[in-house]
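Every protein chain of the complex appears in place save one, which is left out.
Note that the chains are named A, B and C in the order they appear, and that numbering of residues resets to 1 at the start of each chain.
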Amino acid sequence: MKILIDEKNRKYVVPEGKDEVHTHYGVVSLKDVPVNSRVKSHLGREFAYIEGNTLDLCEKLPRTVSTVLRKDFGAIIANTGIGGGSRVIEAGTGSGAVSIALANIVKPAGKVYTYEIREDFFGKAKQNIELSGFGNFVEMRLKDIREGIEEKEVDAVILDMPDPWSTAKHAYEALKWGGFIAAYSPYIEQSRKTTEALKEAGFRGIKTLEMIEREMEIKDVGIRPRTRMLGHTAYLTFGRKY
Amino acid sequence: MKILIDEKNRKYVVPEGKDEVHTHYGVVSLKDVPVNSRVKSHLGREFAYIEGNTLDLCEKLPRTVSTVLRKDFGAIIANTGIGGGSRVIEAGTGSGAVSIALANIVKPAGKVYTYEIREDFFGKAKQNIELSGFGNFVEMRLKDIREGIEEKEVDAVILDMPDPWSTAKHAYEALKWGGFIAAYSPYIEQSRKTTEALKEAGFRGIKTLEMIEREMEIKDVGIRPRTRMLGHTAYLTFGRKY
Amino acid sequence: MKILIDEKNRKYVVPEGKDEVHTHYGVVSLKDVPVNSRVKSHLGREFAYIEGNTLDLCEKLPRTVSTVLRKDFGAIIANTGIGGGSRVIEAGTGSGAVSIALANIVKPAGKVYTYEIREDFFGKAKQNIELSGFGNFVEMRLKDIREGIEEKEVDAVILDMPDPWSTAKHAYEALKWGGFIAAYSPYIEQSRKTTEALKEAGFRGIKTLEMIEREMEIKDVGIRPRTRMLGHTAYLTFGRKY
Partner (left out) sequence: MKILIDEKNRKYVVPEGKDEVHTHYGVVSLKDVPVNSRVKSHLGREFAYIEGNTLDLCEKLPRTVSTVLRKDFGAIIANTGIGGGSRVIEAGTGSGAVSIALANIVKPAGKVYTYEIREDFFGKAKQNIELSGFGNFVEMRLKDIREGIEEKEVDAVILDMPDPWSTAKHAYEALKWGGFIAAYSPYIEQSRKTTEALKEAGFRGIKTLEMIEREMEIKDVGIRPRTRMLGHTAYLTFGRKY
């Protein structure tokens, strides 16, 4: 996926097979422009023209639902040890953005198995995942994960669904020894229910974290945290099978 | 690396070739005990006996210096798009813990190139990296990164050193278009200097983040954030080449 | 000052001598309505009709400049021990909101001495302070505090000005033993300069705090911090004469 980035760091996807992009700063013609260079619009504003990576793609995906943010995604990776070659279960698929971000980590030796119950989400996510070029590393299941997980000996189970507790036992069975579960929940009561279900299913080392990201403004006039910040996205509840 | 985990989630490395481990809860004999099972000490306390993963290893590594914490490591991965197959520069190597955690992400197709100037750190890190089994995915350089980076077209440059600004230009040259730099600095003045050096070197999309992790205590008596928390580790300054 | 509060907790000042108020929810007639009761607008929406207190007043004051927020005002009171009978210096006066809030604490035995250099601010603040009914407890000075403080043996000096360091020595002289200085600064570099000037002036027990206020949403669906929050207002630097 090729993208343009303007002076305000806004990104524009270059549609496949097109060589003209309409932006906030005028029309950019890409005819005879090599990728990985800078180019000007008809209004004389500068753009970077680059081959986008997974981050860019996830940012520009058509969204069906709100998705796990970078700060939370990073915490999930760092607290579960997911890496190259990992086999990871995910539910629900949603727009497919998390599936793609996970595939980016586990590829090429690993695999993401993603469960979704809504047919409309499933269809849209399928398109997104194909667009990412990571189709080979994501296996999609149109199935209710609360009825069971087909895979065995997986490294991690990532749940972004309203009732992660309903999947605690299936997750325990699907995980290998030493494997992790992570559940993403906006409300603290969900984390309590998940915590209790994880205990009952046999998980240990259970903890619930909240990640807060502050951006610092570093300007000539001085340094200060930004005036407006995101107050909350979700609590992350982790457990481990051992 | 095999480990024991006790009832308080403390971990003990099982020394290679030994079948007896001394713990806070008595002696554990591992003779004829299969890995991935539970076992009791001579005092009757229960332990999990598992094959440790990268997280366990990084926790138990002999430390030469303090290292990037999970919350910051996760933010670096999530904000740079590092994934399976990425080629990443890192400096300084320190204990090797970040090299190993990065190798865990990029393996098997990617590579971590790590620079260290202190011979004593280099030697210890070499042992740690070999212990991790990721030696094939980490190339170690006993060299001052401020004098230049040998690699080209890398995906990311991660700097945990007192003066990341001194490496801004080298990093820019080493990175491919669309690649990221991330610098880890305890003091905000360091982030300002880095920000200015990144701008001068040509980086764009520069931002400085602080990650704050809060753990929630979910108990029968009620839910609350933990009384004591880590107030600060470092500011993370990011830039991108485009 | 009488106010109306609508169903969304929005406040409307009842103009002196009027008995009709135009609101977002229609016209409210106050003819023959006793204060401290509820009343309906011509659209049938309910309003509370109460005698406002200092908080209401400070919220509804015509603003000339942005002002110290509650979270920071509370921290200043709690960390300086200002109370009934205290004599407090303040600069700059700004809209007079902080002068009024301080007068509300120190009245009737104490006094607030407030310094302002801009004539336009001074005039507007004078009106606001008179409106508050606290005129007897506030002495206003149209004077540059950096040129000296007239009062002696005061309990506290509160500085909300761009260069609080310029007033450190004057503040030290004006304070009684055991008295406090507090400086409100958006940028951390200001706090550093203030810290250094306080040390040089002889202050001890110097510290810089940042107050972060999180609002929790407690709803039927669950509890969570609010999605959007105020990221930063100012750093508060305190010192004490002893």
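Here, contacts are C-beta pairs under 8 Å (C-beta built on N, C-alpha and C of every residue); 3 or more make two chains touch, one makes a residue touch a chain.
The structure displayed is predicted, hence computed values, not measured ones.
Every visible chain touched by the undisplayed chain in the complete complex is listed here: B, C. Checked against the full complex, the candidates C:Val21, C:Leu61, C:Ala75 or C:Leu131 give a single residue touching the omitted chain, namely C:Ala75. Within the complete assembly, C:Gly84 is the residue of C:Gly84, C:Gly123, C:Gly148 or C:Pro162 that touches the hidden chain.
Residues touching the missing chain, restricted to chain C, are 5, 9, 35-37, 48, 50-56, 70-71, 73-81, 83-85, 104-110, 155, 176-178, 188, 191-192, 195, 204-205, 207-216, 218, 223, 225, 235, 242 (touch as defined at the top).
What chain B contributes to its contact with the hidden chain is residues 186-190, 214-215, 221-233.
Keep this in mind: only the chains that are shown with their structure count from here on.
Mean C-alpha positions place chain A and chain B at a centre distance of 21 Å.
Chain A and chain C have Cα centroids lying 44 Å from one another.
Centre-to-centre separation between chain B and chain C, using Cα means, comes to 46 Å. Across the assembly, chain B contributes residues 188 that each touch 2 or more other chains.
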